[in-house]
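Every protein chain but one is kept in place in this view of the complex.
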Amino acid sequence: MASVLLPVSLLLAVLLLIPELFGDFTAYQIGLYLIYGIAAQGIGFLWGKTGVLPLGQALFFGVAAYITAITLRAEGGLVLDLALAAGVLVIMAVFAFALAALIFRGRNESGPYFSLITLALVMIAEQIAGTATNLTGGFNGMSGFQSLGNLDPFGGFYYVIVTATVAVSLLLFILNRLPVNLIARAVANNEPRLQLLGFPTHAVKGAVFAFSAVIAALAGGLFASHQGIVTPTSTGFALSAEMVILAAVGGRFHVLGPLIGAVIVGWASAELRDSFPYWELLMAVAFILVVLKAPGGIAELLESAYRRFRPVGTTVPKPAIVAPKPRNGVAKSRLQFDDVKLSIGFVRILNGVSFETPATGIVSVIGPNGAGKTSALNTITGNLRLTSGSISLGDTRIDSRPPHMALGVGIGRKLQVPSVFFSMSVSENLSIAMMANRAGLIDLFRPTTFQWRSKPLADLLEHPSVPLQEELVQPVEHLPQGHRQFLEYAMTIAAEPPVLLLDEPCAGLSPDETGLMTDLVRDYQADTGGLVIVIEHDMSIVEAISDKVLVLHLGQVLAFDTFDKVRSNPDVQVVYAGGTK
Amino acid sequence: MTSVLILNLAWQISTLALVALGLAIVFGKLRIMNMAHGEFVMIGAYAPVITSSLGLPGWLQLPVCLLTVAFVAFILERVVIRHLYGRMFDSLLATWGIAILLREAVELIFGRGYQSVSPPISGTLSVLGSDYPAYRIAVIIGIIIGFAALYWWNARSKVATRIKAMVGNPDLAEAIGINTARLSAGAFIFGCCTAGLAGLILAPTIRIEPMMGLDYLIRSFFALVVGGLGSLEGLGIGAGIIAGTQSFLGAVVSQTYGYLAVLTLSILFLWLKPDGIRSSSR
Partner (left out) sequence: MTALLEIDTLTGGYRDTNVLFDVSAHIEAGSVLGVFGRNGVGKTTLARLVQGGLHPVHGDIRLNGRSVGDLPAHARRGQGIGYMPQTSMVFDDLTVRENLTLGNAREETETYFDRFPRLAERLDQPAGTMSGGERKILAFVRTMIEDTQVIILDEPSEGVQPENIDHMAECLKERALAGAGILLCEQNLSFLTGVSNWFLGLDAGRVVLNKLASEVPASELRSILSL
């Protein structure tokens, strides 16, 4: 807890000292910078973790400012004002969540489109604010109202701002230490993988966006009360961009970064504007330098300077807690393809595939390159939508559901090219996997969730030949391809899915490692009694592990039988002789 | 009267297509979200101001424009942009800084006030019974010819494919022998030069001032969004829809409604058809 309380109490002390040391006018100015800084903190949280860059955050800031102005003008009393403010925040949150979740649904990237939508929205808001004179006062803005609770903007209101600043910072510091932080960062890292681990990434992004919108709205309300005037620029594009710049300069990966950015940039421009004619040039150059040389902003520079004389101590890992049982209670069931057809553009990939697996055992899928093996797995997990036909698991139809629902019905998936969270450490990768299919919403806000361990995962990690145990603190991006195979396998089985789909798990592995991987797969199947479907080219492996073999050719089932029968099938021999490593 | 409306529409669409062309290359192809695009239009528009203040003959406007813009673009690519390929949001931030830098620099040199220049061709032409400025008609025809030539060249050259390959997989592009540093710098400078050219062409018809770029930037972005990144046809269609909507509603209802309609249209495209209107026929 010290790592949370120390910076927050330091922040509180510094902010409380400002009026004492520099007087009320400076405190008034700093108050305004802090208000922008709070909004920028929300941007930093959203952008630094999920990679979603909002370009229209002044929409929430400005609308909240206008509503606050209207409320304060009505002079309904403090209680009514606060109740209205709470209501506005809730509405903003719902609106922001719905907006982001709707736009991100069915996509697994955070590219520029969402950012441009927020930009267009804020431009609409600015235009309306400027022209709807009856409601907003037009370009002259709204003024002539008292501050919240009639506090003096040059006196008592500063402490309201300080309270809000400290409260938001404290909240962000706490969130940073909770499992939900890991999930938010995983979104920026590898969305398709997070979906296959059962997390609806569009909802995650929606929730974080809503959170940042609420923070912006809070800042907007403070702004109206502090400044006593609201104009269309408060809900404008320029302000939105400026708040992004504050977050970038200050440091979006750190809670206090955007605050530091806001105060430094605000103070510097106030000081330099009149005395130094080139100050805007200087600011532009400084900003470009930050983007190029210090993407982590001022906060990261400060932190690395601090770390130079106080390095990070090694943290003792907390004892493991037995993880709760995974949610997928689906009884062992057969996987059934019924005349599945799949075309992408003009290319027909699956041409009427029908088969039914047993409810338990290992089924190998073989076939020439381009036969449709990986695509078949993609239709099971919902990464590809069927053109026609159906896929069922037991009595449940599972085709054409989004990929994040696959694990919920018991389907775990390892991809062909190992797909992990590349800029996170091995142990962070495993932590996320342990939450998959186990953690409820509340668990994401409990620190003890980090300590979850399950027996299958522990056994795997402690296996003397599995390389991961020594690499726990390493970032995954430097692991060799073969070790990533083991990591992704570990992440997939951590959720203990009764149906396990493995796409060439032995690709890129040496003969010994291949033997190890097949042992692990066989043991997993024996322990769970579930169904494992493996795509594999190596016939000695296929022979060793398969209860049944499915041969695909040109998007159709060529044979589906035991290994010996498939091997002696003349149709199969024509297209696929097979070989070993 | 309607013929003036139609010619105005053609003027708006063709100039927007030219303005957006550079962004189509820099953002659409190189994936650099160039927020300083409008500033290159602005610098191009200052070229006649430069030549007249130096007392140079009018025919030097074009070389002065292209050399100035190319020089600025070259320096910026070397120093800033080169480090930002594959980092789209960082490119957005850095180019936002560049935009401020260029605006401030121009303001320091030429001052904040408006400048205006006269067109190289004066007088009007009678088209379909209405008089219309000859300069604008020449520009419309010139842009149409220019785009036709570009289309013809693009269909035959491998450059677009090489750029696509480089942006999709820079390491592999190097491995098959593409000099990615040179190709991306070339594409960036070319894109900026077309923006500068657009500024030069627009100069006699607008008020030239340091802040003029932002509007061009935003309309270019939305034209690309609606038309879809990546094809010249899409660029034309996007420019047509954006400029068409804005000038039609602007003439019939009011500027505000034209502007709001463009924004709403852009949001709908970004949400429902993020690859633009051309996405289905890809």
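As written, the chains take the letters A and B, and residue 1 is the first residue of each chain.
Here is the rule we go by: contacts are C-beta pairs under 8 Å (C-beta built on N, C-alpha and C of every residue); 3 or more make two chains touch, one makes a residue touch a chain.
Predicted model only: the values in this text are computed from it and were never measured.
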Point to revise | Touch criterion as defined above, residue of A:Val8, A:Leu509 or A:Val572 at the omitted chain | key: A:Leu509
Practice item. Touching the absent chain in the whole complex: find that residue among A:Thr233, A:Gln416 or A:Gln556. Key: A:Gln416
Review point. Where does subunit A touch the missing chain, residue by residue?
Key: 344-345, 347, 367-375, 416-417, 465, 467, 478-483, 504, 507-513, 516, 537-539, 576-581
Point to revise | Missing-partner contacts on subunit B, residue numbers | key: 158, 161-162, 164-165, 168-169, 171-181
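Everything that follows uses one rule, which is that only the chains that are shown with their structure count from here on.
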Point to revise | Complex interface listing, subunit B residues touching subunit A | key: 33, 80, 83-84, 88-90, 92-94, 96-98, 100-101, 104-105, 108, 218, 221-222, 225, 256, 259-260, 263-264, 266-267, 270-271, 274
Review point. Touching subunit B in the complex: which residues of subunit A?
Key: 47, 51, 53, 102-103, 107, 111-117, 120-121, 123-124, 127-128, 131, 241, 244-245, 248, 277-278, 280-281, 283-285, 287-288, 291-292, 295
